[in-house]
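One protein chain omitted, others in place.
Letters are used for the chains, namely A and B, taken in the order the chains are written, and counting of residues starts over at 1 for each.
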Amino acid sequence: MTTSILTPAPAPTRRRRPTERPPWEEKPTVVGQAGKGVTLIVVLLVVLVPLYSIVLTSLSTQASVNIAGGLVLVPHGITTAAYQQIFSNQLIIHSLLVSFAITAVGTAVSMVVTVLCAYGLSRKGSFGHRTILMILVVTMFFSGGIIPTFLLVSNLHGYGQYWSMILPSAVSVFNIVVMRAFFANTAQELIEAARVDGAGDWRILRSIVLPTSRAVLAVVTLFYAVGYWNSFFNALLYLPDNGMWPLQMIIYTYTLQGNTLPGTGTTAGQYVGNQHLAPLSIQMAVVTLTLIPIIIAYPFAQRHFAKGMLTGAIKG
Amino acid sequence: MSSESAQPVPHAVSRRGLLTGAAAIAGAVAAAPLLAACGSSGSKGPGTTSTGDLNKILPNYIPNTSVKPDVASVIGPHGGISDPLFLSYPSSPVKTVSKVPGSGGNYTTITPLWGSIPPSSGNAYYDAVNKALGATLKMQPSDGNNYDKILPGLFAASKLPDWIQVPGWWDSVLNFGEAVNKFVDLSPYLAGDKVKDYPNLANIPSGAWAAGVWNGKLYGLPVYPSGAVFPGTFFYRKDIFDRLGINADSIKTADDLAALGKELTNANAGQWAFDDLYGNAAGYLGQIFGFPHANASKWTTDSSGKLVHRYETEGIIDALNWEAKLVKAGYVHPDAVAANTQNGKQRFWSGKVCIVADGTGAWDGSDAKSGTAASPSYNRQAFKLITKDGSGTPTIELGNAAGMFAYLNGNLKENQVKELLSIANYLAAPYGSAEWLTVNFGAEGTDYAMQSGNPVLNDKGTKEVATTFQFLVTPVTPTTVKEGFTQVAKDYAAWQGETVKYAVKPMFYGMNVTEPAQYSSIGQPVEDTITDVKLGRKPISALQDAVKTWQSQGGNALRNFYEDVRQKYGDGRS
Partner (left out) sequence: MTAITEGGAPRAEEVPATAPRAQAIPKRRRLSLWTQLKRDRTLLLMTVPAVVLLIVFNYIPILGNVTAFQFYDIYVGFLHSPWVGLSNFHNLLGDRIFWHAFENTLVISAVQLILYFPIPITLALVLNSVMNTRIRSFVQSVVYLPHFFSWVLVVTIFQQMLGGAGLLNTLLRRNGLGTWAVMTDPGAFKFLVTAQAVWKEAGWGIIVFLAALAAIDQALYEAAAADGAGRWRRLWHITLPGMRGVIVLMLVLRLGNALTVGFEQMLIQRQAVGRDASEVLDTFTYYYGVINNNFSYGAAAGLFKGVLSLILILAANKMAHAFGEDGLYRK
């Protein structure tokens, strides 16, 4: 090997055109194809039919919903009234911005903390890494509950502050553990050779481990981003001012209107005042709106763990 | 004695006997925790109140005579008072508040909201109300379903706003008898005839304040008070009945009601007779089968005068057997059997069920609008009250006259408290006044317009106006025409007027009795067993076993506790 270990790994093998079979794969059997086909069709149906029903209901007139008596499968009347009603709420635009900001900042913070910690714990034999790992894992099983956490955050002057949406849940031990496992499996030889060459841990992380871990980085980024985007409970507890609310809280309230969560045992129907009971179409519009950002963001992450991407090879 | 009124008033709710009755015994009783363990914290909190002191605490009732309803309240013999009916808004609404109540103060509030959140800035409705108030109330409505999750934290960390509303059904979660120490004691401002400085607050009947009295002091401002608060009743689709030739008035016994099951069920056509008629701890059937059924009501007496809990009565056994029979016969909608309460109203609107049990708030113009959208001939009516076997007079228990109260932060200075009470006076302006329109509908032309004599929100209004200020303090709830459905309002008012004649107060009515904490969850297993029995999963003997366990785990001790309360403070009904 004449090039230094620390140069990035060679380019991945050329991408295959869709449906082109690599030369070493044999042709599939009919039974195999059929089995796979059936499985995939079942999976698709089971997911797509309810999804179709949800989207259709969000676009249905009240009359359609009533004929169906619930989620609509056969369209009778189409309207965008549900979406219009939601988007006409002036809080939506601001809450979208709030959600974007919290997701962006939160994911960045979380990823930095997670990558550092995962790498720091991934080298075998390093001092105290098992102890620290246990310290982290313990928090997965114990929690103080709502009241102590609230007391803590409010004593830290977090009540009514945006950081209460980020810092208390910035660290996911699950994500750290997963990332750590991937890091630990990064080619040992490369790292050893780099050490011999005099590279410190920062250099190794930056030049070897990170470039070869695109898949897990994409995955964990996705997990965090989704978590922040959908976070709701922290806003409920710490942000009394409606003007600061993220998107989830605003659109969730469209599903309330006189309805009570089963199990909470409270009925507030008579206190609804001037509100109309929420049509099912609005509730389904809320669900659809929740899905859209994810549908947009997911392909970006998926590229990184699609089959055929080489995540680092060491050619002899 | 409270509630004197020198001159006769058309409302007639001022009659002394009635109001003393309603106000008589309402007090906060928290016995010293009956802790068996060592290191008891002692009597952590509330003391006791004598009857005389209580009557001095409740604000006098000085009814407002300037606004006249179309149909006046009907006064029942045992304390029930139906809501006044207004078919249209008075064409020239009177002003009940002569000068601007606020003096430029800035206050924060937190209220629950079961509905979509209005914008917090640039909201013409908020602006209109704050302008009329002459102060700024920063409204911060929070998710109603999850309200109970934020309250304990706020209380424990003392991060309370200036004005906060607490629904009564969560008082026990918060151990409210102690929580009140964080709030302003309003007795020096409102007790007895001090309330005459605030005429609109005086317009709220004394009995409505009772559940806001804790430890002998007045803390709470009543929200949506009404003299006719019932757990609910049984509704039917009159249009379907007419189509099948069924006459609702002919239903006089529980068996009659059950017999409708066969007539009204046609599973293949997707129509079932009943939704879940027992309900979720509301015990609608308690009214028919004669056991305690109001939400806070749990005790009654047997023939020897001994206290008997709801779980121990014969009536509950009969009711559960009755419903289990219907479920087994397939007359109850499967989604109701699966406890899908979310779509309950939708099922009724589309005619998938014909008879439901629901809160009285379900019967109004908004419901009619949704219902007629689903079934053009939609017509919701309520059954007349019946008894189990048709004999005797039916009775229905009254709920507390106000289910929610709002409280002022104890850190406020005296001038601030006075400013807020002055603001409360404005917010409590009665239906028919000029102020009420502003508080409930905002600015005319901007948020609403008058249509056929009733205010109706326009598009901007539906986005901006929500139940916000109303959750801080409200005048007596009237029955009004909503969405133009005049007949519905008339029907409802007529039903209420008829029903209050049979309304009675349950034991310990209006008393804020704080039970010892260690018995707070002994009822849960019984409730779970009730669900199993009512849906036919377990036999009635399972309930009897559960009740025996309940008795030994604390039910009997609770009985002694309440017997104690009864000795000291009476039972709230006299």
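Here is the rule we go by: a contact is a pair of C-beta atoms (placed from the backbone, for glycine too) under 8 Å apart; a residue touches a chain by one contact, two chains touch by 3 or more.
Just so we're clear, the structure is a prediction, and the values are computed from it rather than from any experiment.
Peer 1: Quick one: which of B:Ser121, B:Gln524 or B:Asn560 touches the chain that's been left out?
Peer 2: B:Gln524
Peer 1: Give the residue, chosen from A:Ile86, A:Ile102, A:Ile208 or A:Leu222, that touches the chain omitted from the document.
Peer 2: Touching the chain that is not displayed is residue A:Leu222.
Peer 1: Write the list of subunit B residues that the hidden chain touches.
Peer 2: 35, 37-41, 44, 148, 152, 155-156, 172-175, 178-179, 181, 267-268, 270, 272, 280, 333-335, 337-340, 342-343, 352, 517-518, 520-521, 524-525, 528-529, 531-532, 535, 537-538
Peer 1: Contact with the hidden chain only, please: which subunit A residues?
Peer 2: The missing chain touches subunit A at positions 13, 16, 18-19, 21-22, 24-26, 28, 36, 39-40, 43-44, 46-48, 50-51, 53-54, 70-71, 73, 112-114, 116-117, 119-121, 123-130, 132-133, 135-145, 147-149, 151-153, 156, 167-171, 173-174, 176-178, 181-182, 184-190, 192, 200-202, 205, 215-216, 218-219, 222, 226, 230, 261-263, 287, 290-291, 294-295, 298-299, 302, 304-311, 313-316.
Convention: only the chains that are shown with their structure count from here on.
Peer 1: For subunit A and subunit B, what's the span in angstrom between their mean Cα positions?
Peer 2: Inter-chain centre distance comes to 42 Å.
Peer 1: Quick one: in the complex, what on subunit A touches subunit B?
Peer 2: Those residues of subunit A that touch subunit B are 62-63, 65-67, 69-70, 88-91, 146-147, 150-151, 154-155, 159, 236-237, 240-243, 245, 249-250, 252-254, 256-262, 264-280.
Peer 1: Applying the document's contact rule, which stretches of subunit B touch subunit A when the two form their complex?
Peer 2: 108, 110, 112-122, 138-146, 148-150, 152-154, 156-157, 159, 161, 167, 169-170, 223-224, 270, 280-282, 339-343, 345-347, 349-350, 352, 358-362, 366-367, 369-370, 373-375, 403-404, 440, 457, 459, 463, 465-467, 470-471
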